[in-house]
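All protein chains of the complex are present and in place, except for one that has been dropped.
Up next is chain A:
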Amino acid sequence: MSDDQSRGRRRPSREYHSSESGSSRRPRERSTSEEPKPKVIKTEPDSPDRYSRASSSNVSVKREPESPDRSPVSETNVPNIPIKKEDPDGAEVEIKKERASTSRAGGDGANRGRDRVNRYEVSLVYTKPSDVISKTGSLGKEITLQTNYFRLLTTPTWKIHQYHVSFSPEIELRRLKSGILSEHRELLGGYLYDGSKLFTTTKLKEEKTILHTKSKQGENYVITVKYVGVISMTEWQSLQILNLILRRSMEGLKLQLVGRNFYDPVAKIDLREYRMQLWPGYQTSIRQHEKDILLCAEIAHKVMRTETVYDIFRRCQENTRDFREDFKRHIIGLTVLTDYNNKTYRINDIDFHKTPRETFSMKGEKVTFMDYYYKKYNIRIRDPQQPLLLSKAKERSLRGGEKEVVILIPELCRATGLNDSMRNNFQLMRAMADHTRMNPDRRIERLRTFNDRLQQTEDSMRILTDWNMKLDTRLVEVKGRILDQQKIVFRDHRKEPSGEQADWTRHCRSMGMFTTPSRGLERWAVIATNRNSRDLRNFVESLIRAANGMNMRIDRPREVMIYDDRNHSFIQAMEDCCRQDPQLIMCLVPNNNAERYASIKKKGCLERAVPTQVITQKSASNQRGLMSICTKVAIQINCKLGYTPWMIDVPLSGLMTIGYDVAKSARDKSKAYGALVATMDLKVNATFYSTVAECSSHDVLANSLWPMMTKALRQYRKEHDKLPNRILFYRDGVGEGSLKQVYEHEVKDIVEKLEQEYKRAKMEKPPMFAYVVVTKSINTRVFARGRNPPPGTVVDDVVTLPERYDFYLVSQSVRQGTVAPTSYNVVYSNIRLTPDQMQLLTYKMTHLYYNWSGTTRVPAVCQYAKKLASLVASSLYQPPQNALEKKLYYL
């Protein structure tokens, strides 16, 4: 019976939610231990038969009178009439819709519509099954947060028919397609068309309708409209239509589509001295969230370079004698955007012998490029002398049947993205950051403006009202919680709270490190060029002092002076040092040359298994910040020796947390490296185990997770003589879209093999295991009264997704711009912890990244894995020595 009742919920009732969010209506309560208690949320006295049916059940039913404050929002959707009747603006479409619904469905549909309304106004009952716990926690201090979401107040109650439209001869331009289709508006009624799919409320008589049109150019087109199916608001697909409607209404704002987002060319910001423009824009998506359908809007910026490839060509021609070579050097490898079809291409070569006057055969005819572009896109090419660009299609599009080589005209190609010289240009990056980095208050302001524009622009509003959609003007508010400050454990178990901003740099200096080598750093060597010897002595002096302050003894190192700064000299000196079996080698290098860094690291990690520390001359001679630099280096050295600067309280024993991340190889694009970092029961052993495996870069998922995990488990067993009770796996480096894939491919396999492994080890039962996917690049933002929420803020309701066990955590503290929360998705769990504990444990884990005396964005194990993977991918190019696996040599 209770099951029956829980189904007794009416679909088009969303408009009530907004006015009473957080009221008893919402099924998910904070307390998990509560007895199942059914509630009648809303009742109407008329229609006693239905009501009696609900109340006759053997569970207690609370009856609530219709309160007047309940339905102020419902004026747009009068309960008894399913379809909105009158609206001066959208009258035409609405009437059509209504007619369609009555004429189409005959008796059945209409009856059902009425039936539905009567029936579901009556009793809305919710029962909470006793064994279902909720995913919201209760720890910490409550805080009201604003998010970058808007609520969709009314969701339309339509039934929509989907058609597939094809043209013959084929048309490329979407605008042209919809233009031609619009001549049949009378037949189709109010419709939506996205380039191939057509959604309309009218049902055409035939399954396949064939239409004929003559275009303005006098060409005859045959349009085939094929029936696909019917979509109602109860289907997932309807979200797609809502998104489509929103996009249509955004077109009314005179925004331009670049890629898949809308940008505003009118509000562009000109950075003229860099030949660049920033286009502000919006990334929007409508999705089903925890309770309601919400619109997520994020402010984005598009970097548009104003110059075309032709401009670059002219510049090369003017400046250099050998302009062809110069042009090639500038252009090859560049990604360009062609405005006429809004596509991007990568340029592989340049054909200097051909010009746009060249002909190619199209459908058996010889056409010049100039004619082609004029005919197809109505573009006149100005310079008929320019060379042509060649772009080789990607493998994927080749399989899709596209041409192997695409020929492009420089004049029509716009350079995109930032190149390296731009990225290294500090001035430019700062000028850009001034505009793109926005503080929360400014971001909120912009979101409001977006909403206002959408609601006030007539074109946009008309589309929204036509389809019976209404957007809330307020940002969605959500109750978040700030987890308590965590206590950082220093030397002799002295504990200090992490502080408001989760930064304990000061405590670090005064409290002493958690563990240090008992006899200190005895044998170590420093290598520097003769020229830097003074800086070196100075630095070592300060380092010893700083380390002493933190209770770590560092003895005087063996100094090795070399006469030049060639890589070979450094390597040779390292080799000499290694004969004396040092605990650490430090190199003072003149600049941050990547190649030298790589060869030092290769020597230390691949050939010799000695931890290395590289310092640039610039930071060693920095007099003002020397003490803080030395503190950081001392902490790093301590970690590299395998000891621990600080710890946190972990209330679980026998817990292994694992982090995994991937980085693509800088040298060989087909390769990538996955790194796995594991803790060994933080309660009794404050060390980290790490291992690296090579994988191929096209694989989104990890193929060889298990071998890596076995190694970590074996190490755990070596140290504790047993296997861990609980394993918590944080997986970074996969997008939100591939969660299901991750589960199928990685999690199932691990769970199965863990079971076997534990059986083999004669353990009575497999470990309690949870697999959490960590996502950093998400569009969700949260604000606390126009500011960034403090570190430790958790959001686990409203903006989360109903089909997932997920939460958002702001663990880092940010000084500039808006903080981006990290999303955690528990893909699999039998770890036997409450959501509260999962959140707190995750937050605790963000305190352990020793390169930074504060919290990080992701759990420390993930951050370590990322650091290790990128070290291997950018410098080492092969898995490092096993002897190092227990040390944080990659810091």
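Definition applied: a contact is a pair of C-beta atoms (placed from the backbone, for glycine too) under 8 Å apart; a residue touches a chain by one contact, two chains touch by 3 or more; residues count from 1.
As a working rule, contacts and distances are computed from a predicted model.
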Discussion item. Considering only the chain that is not displayed, what protein name does its UniProt record carry among "Ras-related protein Rab-3", "Gametocyte-specific factor 1 homolog", "Cytoplasmic tRNA 2-thiolation protein 1" or "Chaperone dnaK"?
Written reply: "Gametocyte-specific factor 1 homolog"
Fill in: Residue among A:Y263, A:Y345, A:F570 or A:Y643 touching the omitted chain
A:Y643
Worksheet item: From the list A:N148, A:T201 or A:S238, which touches the chain that is not on show?
Response: A:S238
Practice prompt. Considering the whole complex rather than only what is displayed, give the residues of chain A touching the chain that is not shown.
Written response: 4, 6-11, 13-14, 27-28, 116, 119-120, 126-127, 129, 131-135, 232, 234-236, 238-239, 288, 290-291, 293, 395, 398-399, 489, 493, 514-515, 517-519, 581-583, 609-610, 641-644, 647, 649-654, 682-687, 691, 693-694, 696, 698-701, 703-707, 711, 725, 740-741, 744-746, 749, 770, 801-805, 826, 829-835, 837, 879, 881-883
